[in-house]
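Okay, so here's the structure we're looking at.
Here the complex is missing a single protein chain, while all its other protein chains stay put.
Take a look at subunit A:
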Amino acid sequence: MNVNQHTPMASPYGQPPPGYAQPGYSPLDGGYQAPYPSYNGPASAYQPGAPPQGPTRGPPSSAAPPVSAPQPYSQYSQGQGSVQNGPPPMTQAPQRPPVSQPYHQGAVNMSGPPQSSYPQHYGPPPTIQQVSNQMGGMQINAGPPTAARPGYAPPHSAPPPASTPYTAAPPSYSQAPPSFSHAPLPVSSAPTQPPLPPPSNAPPTAPPSTQQQQYYGGPTPAQQPYPSSIPPTSQPQFTSAPPQQLPPQPQFTTAPPQQPPPPSQPHFTSTHPQPPQPQSYPPSSYSGPTQPPPPQVSQALQQQPPSFQSPPLSQQPFSSASTAPPPAGPPGYAPGQSPRPPPATQGQFPPPPTSQPGAFPPTSTQSGQFLSGPMPPLPPQSQTQPPHPQSQSQPSPYHSGPQMPPMSMQQSNHMPPSSQGPPPPMGPPGPLQQQQQQQQQQQPPPPQPGMPAGYPPQQNGAYGQVRGPQPGYPGPYSGPQNYGGPAQAPGPAAQKRLDPDAIPSPIQVIEDDKAKSTEPFTTGVRGQAPPLVTTTFSVRDQGNASPRFVRCTAYNMPCTADMAKQSQVPLAAVIKPLAILPPDETPPYVVDHGEPGPIRCNRCKAYMCPYMQFIEGGRRFQCGFCSCVTEVPPHYFQHLDHTGKRVDCYDRPELSLGSYEFLATVDYCKNNKLPQPPAFIFLIDVSYNAVKSGMVNIVCQELKTLLDYLPRENPEADSVVRVGFVTYNKVLHFYNVKGSLAQPQMLVVSDVSDMFVPLLDGFLVNVNESRQVIESLLDQIPDMFADTRETETVFGPVIQAGLEALKAADCAGKLFIFHTSLPIAEAPGKLKNREDKKLVGTDKEKSLFQPQGSFYNTLAKDCVAQGCCVDLFLFPNQYVDMTTLGVVPVSTGGSVYKYTYFQAATDQERFLNDLRRDVEKPMGFDAVMRVRTSTGIRATDFFGSFFMSNTTDVELAGLDCDKAITVEFKHDDKLSEDTGALMQCAVLYTSCSGQRRLRVHNMAVNCCSQLADLYRNCETDTIINYFSKFAFRGVLNHPTKTVRDTLVNQCAQILACYRKNCASPSSAGQLILPECMKLLPVYLNCVLKSDVLLPAADVSLDDRAYLRQFISSMDVTETHVFFYPQLLPLTNLDSSSLPVAIRASEERLSKGGVYILETGLHLFLWVGASVQQELLQNLFGTPSFSQIDASMTSLPVLDNPFSKRLREIISNFRAQRPRYMKLMVVKQEDHSELIFRHFLVEDKSASGGASYVDFLCHMHKEIRQLLS
């Protein structure tokens, strides 16, 4: 599946379309569904899918996909279904069986050909089927339900028959022509689509074939796996991991089993929402596919598996399960199962096209036939794709597993297919086969059941180990191997292609977690991992800090340093001390202990918290952190009840809650003096560029209203925050806005080399007292500088000015700097233009991340000492040396906002919203954070926007509600399982009303002596947060390549350790992922592909530096969506809940759909080229695609439910994120799509970043290396 999907069907389709497309594809379009159907019971699925898809998706890839899709779908469907579609269960069931195989295959696919190959494969020929499958898969992804499925559907429909056809078709695939013919024929029904598909198919076909092969291989392996249990594992893995999520398969296995036949359909439907298709599919496909598949699958699997999967898990599984061949099959299956059946789809695809139908037939013959059939054809294809020796081999193996002969089992098979319809084929085939197999299995066994059976075990293992075992994974992994293989070649590519739907799906995981988290999360239970950040849940504080404040990478820490070292799982916590809680949760209570101040442990100075044990009748308490016994001060004494608790336990927040605040006494204040209320100083660049861009005018206008919204604690009262204004270019202009003046006074300071503040009284003023003068000033500033010709600016002195002003006023505060250009005017902090893109990729690249000179570092230190937080709003038109300009903001807990090529008309909204939020948001000043821990561990490293003058105290000149600090812990002794590990984060800060406070967050986690426990209780999102910050800091000192390798290594070690110590015995070739880390590879890949670590050519140095700095203070929620963007299909907005997201891959997009993608920084509205007029009318008020104005930044306000709902969704998104996201409308095939594609993180990136599938294969290879 994945493979298929990955194979951006598009191109392939295009090519293949001819044959496939027309028949299969067209159907396919509708196809997605179809595919699914096919998945379910390849055959059945296809059929069902086909019909629907055909129509809907028909157009794009779908067409092509259809054919292949069908099969793949079947596979995919399973895989995908599980993943994407709700149907999973169904599919799963069926898939599972196949899955097991598919996985393997998938794995294989993954490894090998996966990404690149896919496309190619697709392109090729034979694949048609595969392609179609892929296509289908693609479509599915894209417009899951629609076209693709339809297309698929056809196939599906075909599938059943296809099975036979498939077989036949496959052959045809391989033979392309034949298969096509077949397919076509069957497809004929879908023909309309076919056209498109064909092209893709054609090319795809080839790939498909490969895929198919793979898939087949997968399948076969699956079969084997199954037998071996691998399959199960594969499924399990998915399942386990995903059980619910990937579930598709796993579920399938589990649930599916029951539903097997229907599942296929269901899967489709569910998975891809394309119920309709499913339906259609179900019928034919189910019956057909299911049955056929099994056999084929088995065959295919066996055949393929070996070869393909062999590399990855699949092989292993296979091998283990059923000798090599089967393994291969499994892999394929696995993939296929994993959802991706796509590979299967490929197999299906072949059929899909028309072939689908044919495929179906094949299904009947299913894998066997396909394989065989395909194989033959494949050869030809292989010729085309010959490069993929594997493919060929695969193909052969696949189809004729036996046919493939040339190649080892699957691989060879796959290869061939791939070669033909290179990748796609591969995938598809695999899927198809798998599917088929699955189907077969499913059908036979009631696929799912069977699957389940097999899977279950695997799953079980999977969970723990299970996943590993899960076929699907294996498959993928095998894929990885393929990766390794990939190196080997194109052929592999095809093979590599794991069924994208067969590998762990973030969406599935997210959705599962959502489904699971219905109860409020109570923090009282030690070591309990909270729901994912993507889940909406409520929290009850029962002694530990809410996950909104603190999230840990592991809620079960290893007891010893050895364990920690062995597992390589980072022990870290992401702390967001001042996070804003939702309205229904109470903010931390403020505890006032009066003159004596907070009660603390005598030795370690930990603050009173629920972990303090009162003894001796309450006269003393023992510190939970250092075990020191401290006297309870008389005024704090209270009797204990019979359980040893203080009687007033629940009356005192510090004894019963995880988060609370103390009122700090004068001892906690700088210079032992109660702090002054903070001040905000606005420093506005008024050089030529700033004025011309309209920035000055906008800022001045906005400030007039904004000043009424300065932060305050009591909404009734006026804010006590004082404000001051400065403008500058080459010199600085301070303003005296004392309320008693009739007019503001401007004080020019030209002596920038030795900055000082020219006035005290009248510079920082209370807004209400000086309102008129301030307004007059803000009115006049734009006029005063309207004719300026000054282009040079200073920057260092600007910060110095603000700092000096705060010093003079003896208060903490925040500077808002609105700046435009590289500061080249003669002054301290003057910068040179050092933009040199040639350094990128070299060992000197790190120098780009290092600031020029030490001036700003020193300045930052001074700022922190004064509690001067700096927020920088940048409006650059060219290089500004973000790295250096950002030093002070980053070190002072400030933020940087960047509006490149700022234009008032289009960027004003974003800027103003950012500014408003930045001004209004609650924050603390002059803060110091200290993390105390139980004896045994220690906070050793900190990541975020702050400054540290020693090793323990995190100093933040400013700390706002959006800033998070990642803290890494290391063992310095043993921890005990009894007491667990405690941490207490205390933040001493000055509130916006000028009150000195201490916010305390407590967190207790379990400790374990078994690695399995550790792996059971991790949080991948948090780990990724840590990794990204770790890596982004690493680039300061190491070449980015080293940093990337380090990350990959650590990740591989984590997974390898799990594989070695926690996964139940299984074939070494299987990729087994811990349930809670199964998304680690995909997320990590996103981190590796980020602009910082792997920049595309068009990414400026400033952008990289900006992102690097920006991420340093992100919390888990933000990093999650930043690295794995949320992509929502906007098909059905009727319900009040958001549509279920789809995976970030181009193949998931449907030409006929509209999608919204958000990353926390960007917001895209992607419009397919063939979106229905009605929809366009509803959205844009224009019926024509070509009339859509791509430059719009907000949607027209139209009075229809769809438009309303969408705008509501968008505004909700915006409200959720700390940064306002400018809406960018991306029209399909518009040049702006390039930007958009950058965020489809599961795809291969323009800068060379691996696709998810490829990466997974690679990761598998790494793991295998570690294990061997």
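Everything that follows uses one rule, which is that a contact is a pair of C-beta atoms (placed from the backbone, for glycine too) under 8 Å apart; a residue touches a chain by one contact, two chains touch by 3 or more; residues count from 1.
Just so it is clear, contacts and distances are computed from a predicted model.
*Asks:* For the chain that's not shown, choose its UniProt protein name out of "Protein transport protein SEC23", "Trafficking protein particle complex subunit 8", "Tax1-binding protein 3" or "Prolactin".
*Replies:* According to UniProt, the chain not displayed is called "Protein transport protein SEC23".
*Asks:* Out of A:I503, A:L777, A:V1000 or A:V1035, which touches the unshown chain?
*Replies:* The single option touching the absent chain is A:L777.
*Asks:* Out of A:T643, A:N714 or A:S750, point to the residue that touches the absent chain in the complete complex.
*Replies:* Residue touching the absent chain, from the options given: A:S750.
*Asks:* Touching the hidden chain in the complete assembly: which of A:G624, A:G762 or A:G924 does that?
*Replies:* Residue touching the absent chain, from the options given: A:G762.
*Asks:* Even though one chain is hidden, which residues of subunit A still touch it in the full complex?
*Replies:* 731, 733-735, 741-751, 754, 756, 758-762, 776-777, 780, 783-784
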